[in-house]
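A protein chain is absent from this complex, but the other protein chains hold their places.
Let's look at chain A:
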Amino acid sequence: MDMLNTDAAHYKQFLKHYIQSLDEQSLYGAEQISKTFIKNGIPPEEIVNLHNQALVELYPDIPEHIWHSMNFLLETMISYGLALQDYQALREQQLELKSEISVAAGMQDTLLATTTPTINNLDIGVISVPAHQMNGDYHHFVKGKDGSLGIALADVIGKGIPAALCMSMIKYSMDSFTEETMSPKSILKNLNRVVERNVDPSMFITMFYAQYLPAENKLRYSSAGHEPGFYYNAAHDTFEEIEAKGLVLGVSPDASYKQYECSIEKGDMVVLLTDGVTECRQGDRFIESEEILETIRYFSHLPAQEIVNGVYKYFERLQGFQLRDDFTLIILRQEV
């Protein structure tokens, strides 16, 4: 209350000075004092009240109808005061939420961390950029005892925090599978059951699972409704879409998945991506997959990691580029 008294005294002083001299200085004082009022949570009706008190001291003979009008103004201000309180409470809550989300995002990064492995004769490049604070794309590498490499790439639909939490479920289910069950089609079949039982009906996951077998120069893969990747044939210098059909995870409990196989020769590339890549927009225009492939070809003399970085930077630099969804691009290349 002391604070209010001091402010009240200042207010009266500035008001008096202003009415007598109409100078700028008092207006500046009023601006400063209103900031103090806001800082101390003084509601607007209280300010009108202060104004009334100051007036009555300065000009005791003010006509009756002016007083009535001031009281009317005071009543009118009460709802503003309540709205201001709400606003301040919301601001505090928002700050709390922001910090909680950034703690969660940090935790997710730790939980889902995967290191790009080193495999003889295989050059690997990965980039994953979230559109918002938390990433709904997930990729993971698993080295098998037989020297094979498992590559999982998933996209949770449903964005933001629920999607991110769902990722942890996927990761821990995969960790629990034994190596014998690690063929792409059985991984997807098992995950489908887990997801179907545990997620909200409007949420689903697309996933591409590939297994690279270095001894045979082969790639085995299955897809659960995932955006098709591309296979680059070095001998013919051509890209082909990797055809793999399968239902997204989490829709039907008894879905099963086809497994495909292709051989990877020296210089060949496998391009895996999420629909954040193909859903990029420049203004009103979609970026077509041909343009992505052309960009990959442009950077193809570089190591895989520099290719994926280069592709992302190229699209990021386009005027009016908009990242609508999380963006993940993986390139595997059989070294010459």
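One rule holds in what follows: a residue touches a chain if its C-beta (ideal position, glycine included) is under 8 Å from a C-beta of that chain, and two chains touch if they have at least 3 such contacts; residues count from 1.
Keep in mind that, in the parts below, contacts and distances are computed from a predicted model.
The UniProt record for the undisplayed chain lists the protein name "Anti-sigma factor antagonist", from the options "Pyruvate synthase subunit PorA", "Anti-sigma factor antagonist", "Acyl-CoA dehydrogenase family protein" or "Cysteine desulfurase". The hidden chain makes contact, of the residues A:L247, A:C262, A:L302 or A:L318, with A:L247. Here one chain is not drawn; of A:G29, A:G150, A:P184 or A:P228, the residue touching it is A:P228.
Only one of A:I124, A:V142 or A:I157 touches the chain withheld from this view, namely A:I157. Taking the complete complex into account, residues 155, 157-159, 201-204, 206, 224-228, 245-248, 251-252, 275, 279, 286, 324-325 of chain A touch the chain not shown.
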